[in-house]
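Missing here: one protein chain of the complex. Every other protein chain is in place.
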Amino acid sequence: MGYITGGFLKAFQLLGTGDPETYSAVFTTLKVSSLSIAASLIIGIPAGFFLGYREFRGKRQVRTFVDTLLALPTVVVGLLVYAFISRRGPFGNLGMLFTIPGIAVAQTVLVTPIVVSLTATAIEGLDERMRVTLVTLGADRFRIALASLKEAQFAVLAAAVTAYGRAISEVGVSMMIGGNIKWHTRTITTAIALETGKGEFSMGIALGIVLLLLAFIVNWGLIMLKKRA
Amino acid sequence: MRKGKVLVALVLFACLLLFAGTTVFADAPVLRMATTTSTDNTGLLDYLAPYANKSLGIELQWVAVGTGKALELGKNCDVDVLMVHAPETELQYVKDGYGKDRTQFMYNDFVIIGPAGDPAGARGKSVPEAMKKIRSKPALFASRGDNSGTHVKELELWKLSGIVVPQKESWYIETGQGMINTINIAAECDAYTLTDRGTFIKYESNWEGKTPLIILIEGDKSLRNQYSVIAVNPTNCSKVRYDLATEYIKWISAPEAQRLIADFKLMGKQLFIPNAGE
Partner (left out) sequence: MTHETAYRLHDLKFRYSEQFLLDVPSLEIEKGSSVGFAGPNGSGKTTLLKILAFLEKRYEGHLLFDGTDAREIGEEARTKVTYLLQDPYLLKRSVYENVAWGLKVRGERHGLRERVYEALDWVGLDPKTYASRRWNEISGGEAKRAALASRLVLKTEVLILDEPTANVDRKSAIGIRNAIERIRAEDGVTLIIASHDEVWLHEISESVLRVSGGKIVGRGADNIIHGPWRPDGRDLWTKTLSDGQAIFGVGPPTDDGIAVLDPSSIIISNSRPAGMSARNILKGVVAHMWEDGGSEKLRVEVEVSGAAFLCLITRFAADDLRLLPGKEVWIVFKASSMQWYRPESLF
């Protein structure tokens, strides 16, 4: 299988020679996943916190619902978001189809449940003694919430990493919403799908390796951050 | 509050990336086209786009999907112009009021390919005969099964040969995937399949000539693969760039573009034959 060794060689060649198509796809991937991850953290952390922290009627049902969303296939999300942002859809006027913000919105829908669920689990896993300690040291509700989040920060960070991994590696949403438009919405994964569709397997493998490198750099950066904190 | 700082940094970074990338292309008006995978996979569009952009002062962006999905995107007003290859379906589409100004501008041909050993003995036969041989053997046949132009053509060929379109039959493999993938699947299981010549040449180039599947039937009139461009009807979709679409259609059927299409070669072979105005 020459594809595999060829793929490795090609990956380093693409990166080393600054192949513009490859770098365009890398930057698009970074843009899209950063946007979607930022949005999903902004939405997901407070929601997950609320879900893990507060007791309310129907909480278990909400948890089950969110956990079910974790299994949402990317194409279903893509289809759903397409229906909304197609010109014929309710948000058609925004012209978001085949744009980076469009993919980011769909990816946000895809990964927010991960952030919510893992954050909720992290908050639920906090020691009851922590709450007692915070209260007795004089904290009000807001302070307790903030400190709880900080206590759970590594678990929340892990949630963010997991969500990032999902965003960076999904192909269904990027393909359906982005349309794989060269120089614009072609991400690494849609480029892989395209190259595979063209029968360029070693190119596909090369791009796969580029994606792995990217994921590695992101994870490594977060580990460094964790070490410093 | 390191968490907060990280978050802010992340958002800023994302915004930076977003603006850094988009400004480069912000000037030219964008024409969005839905096209079939064959034109994209062969590299024709990558080859033509710079010329079109230059002479029309636009930026062409295309989404490569099957003909069926391309027509659907036009119906939903998500693109401005279509480049497709399923004439009968297209005519109905225009008649239904979704498309306008349908213009035929090039063709290539379909070929029936199969294992070099040709177990069904289809080589050199007429299309109906060959289809019957494959059916009666039965040899395996791989179908796109995805409403693409190629799939539509294949269904036509079965009808033409007087064969009921096969369904749920063990020798009939519906891949539901793109052309190259379908050819690959056919190669893996020694099956026959129908493909456009362009994609097959591309496939050959990947194999450097030593393909497990070879062309068995070609040149039949019924195997012509006609490509057309269609503007999305502005009465149906108020927001589409009908003006740009019209200009593009004019451009691609004009002599300059027609010559460019004739000059496009892969492995020294011409892939498409321009035929605007025919």
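Letters are used for the chains, namely A and B, taken in the order the chains are written, and counting of residues starts over at 1 for each.
Just so it is clear, a contact is a pair of C-beta atoms (placed from the backbone, for glycine too) under 8 Å apart; a residue touches a chain by one contact, two chains touch by 3 or more.
Not measured: the values here are computed from a predicted model.
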For the chain not shown, touching visible partners are A
Touching the hidden chain, out of A:Leu15, A:Ile43 or A:Met130, is A:Met130
Per the whole complex, from A:Arg54, A:Arg88 or A:Arg143 the residue touching the absent chain is A:Arg143
For chain A, enumerate the residues touching the unshown chain of the complex. 127, 129-130, 132-133, 135-140, 143, 147, 150-151, 153
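We take it that only the chains that are shown with their structure count from here on.
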What is the distance, in whole Å, between the centres of chain A and chain B, each centre taken as the mean of its C-alpha atoms? 32
Which residues of chain A touch chain B once you look at their complex with the stated criterion? 27-28, 30-31, 34-35, 37-38, 41-42, 86-89, 92, 95, 97-98, 100-101, 149-150, 153, 156-157, 179-184, 194, 196-200, 225, 229
Residues of chain B that touch chain A when the two form their complex: 1-3, 6-7, 10-11, 13-14, 17-18, 20-22, 25, 32, 37, 40-41, 46, 61-64, 76-78, 177-181, 183-184, 202-203, 206, 237, 239
